[in-house]
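See structure below.
Excluded from the complex is one protein chain; the other protein chains are retained at their positions.
Presenting chain A:
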Amino acid sequence: MAISKEGSLLQAPSDQKYSALERATTSYIPHETYTLEKEKHYQQQYSDLYFLRLTKLKPPVERIAEDAWDGFQIAGETVQRVERVLDVRQGNLCWVVGTIYIDMPLKPNILDDISKDHWISAPLPRQKYLSPEGEDLIMLEDESGRLRLIGAPLSSEMLVTGCIIAVMGTENANGDFEVVDIKVPDLPPQPDRWLTSEMPAEKKVKDEDDDMDIDKPTPVSNGKKIAIVSGLGFSGTNAEHSLELNLLTEFLLGDALDPTSQESISQIARLIIAGNSIALDPEAVSHDTTSNARKTVHKKYGYDSSAYNPTPTAHLDNFLTGLLPSIPVTLIPGATDPANVSLPQQPIHQAMFPQSRVYGASPLQEGESKQPAWFDTVTNPWDGEIEGWKVLGTGGQNVDDVFKYVESEDRLGMMEAMCRWRCCAPTAPDTLWSYPFQDDDPFVLNSCPHLFFVGSQPKFDTAMIQGPDGQAVRLIAVPRFADTGEIVLVDSETLETSVVRIAIS
């Protein structure tokens, strides 16, 4: 291949004036669905969460089940609807709505934590909770009781603890419920684009014209993109991919590559960092367990402040400070980030970013309307609106936890299932730590997002799913940058995705 070519930078410096590029913008409205009250209480029971979820999701499931099974007959017997799980009578063909609970012998148990003290070494955490011998019991429960489910449909439908479904079948002589069919709440209603946010004026005019001709104009890409990256993995001990991170900065800033590429890069209007910006430091973890015995005196709340290593956050801070003058950033915390562990994770505190926090949210002055911060540290999960699209994103814990329940390796399938269950973290609070909500279960999706992305996944994957009422959701599994060097670009008009892979050879 010829190295020198037209417009190449492999030439002597020309006097060509490179024009300054200006970055594109998109409308951006973060929501605070998952922001917790400043005053958090942890005394309450988690049962409320299950109760709330069931009350919220029962009506839609019932509607779907009724539509599907009304007048359904098997061997001359018509299906009856049963209000509560305990009202199921043996031999009657019926359907009932409830919460799935999967009893898994391999699931972490609080009692294991206690018995850990008596062991020399604790068993390694498992990749999956699924028992290879098939000892797992799937049950359906509501506030009245529990019913064990058996039958073929269970193996074909993805089920995890905490999802709300309707089952149709009959109770057999053993007291088990033989499932004939399963219905899930399916995708919630999806608001139209730009429904709740203000559309830029010039666009409105144009779109109205379009509406005259066709009902739903197929969006045409205007080149604007949103970049999503996950698992940056800044580490205090491991600098293996620091050059990739530098190249990422240079790419996003438009320093690298040639003028044509730079121009397209300038269309990247926002960077979303979806979790795990800080790598888990294996040394720190092992250190923590071994040092338990010695010098407990200096520890406060079980934390040894002398072991604190500030370099990962300092690197992240540097990274952000480099990018922020040019591109706005939304930072979603992940499992290994310095935020609280339980979902919803609250925004990483700005004090972690001594340099970049000047771009952060400033306290509201009186009479000032709130506008999103340039450097927006947000919750995990996070929802918001970008260019009118409803966006939901998480740091990845929700999918990783569902992954442990099911046989499948198909991360997108899990994401789709979550949308169809209308719950973005079904396994909370069972195996996914969560705040004990009392008044509302925010993990239940009241409306369908247009874009649902999940960070820290092993590989990039994307799909478009459709709902019964014409809903369409773009699912994106965002790979870990530290492992793959990949970032995802989403077109802000068509929601089509492309990947940028940064590698060093």
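Just so it is clear, a contact is a pair of C-beta atoms (placed from the backbone, for glycine too) under 8 Å apart; a residue touches a chain by one contact, two chains touch by 3 or more; residues count from 1.
The rule we apply is simple: contacts and distances are computed from a predicted model.
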Name under which UniProt lists the unshown chain, selected from "Diphenol oxidase-A2", "Vacuolar fusion protein CCZ1 homolog B isoform X1", "N(6)-L-threonylcarbamoyladenine synthase" or "DNA polymerase delta subunit 3": "DNA polymerase delta subunit 3"
Full-complex contact with the absent chain, from A:413, A:442 or A:455: A:413
Residue among A:79, A:97 or A:475 that touches the chain left out of view: A:475
From A:60, A:254 or A:275, residue that would touch the chain that is not displayed: A:254
Of A:355, A:438 or A:494, the residue in touch with the unshown chain: A:355
Those residues of chain A which, in the complete complex, touch the missing chain: 1, 3, 8-14, 18, 20-23, 25, 38-40, 117, 127-128, 130, 132, 156-158, 182, 184, 239-240, 242-243, 245-247, 249-251, 253-262, 265-266, 297-298, 300, 305-306, 308, 310-311, 313-314, 317-318, 321-322, 324-328, 340, 346, 349-351, 354-355, 358-360, 362-364, 373-374, 406-410, 412-413, 416-417, 420, 458-466, 475, 483-484, 497-505
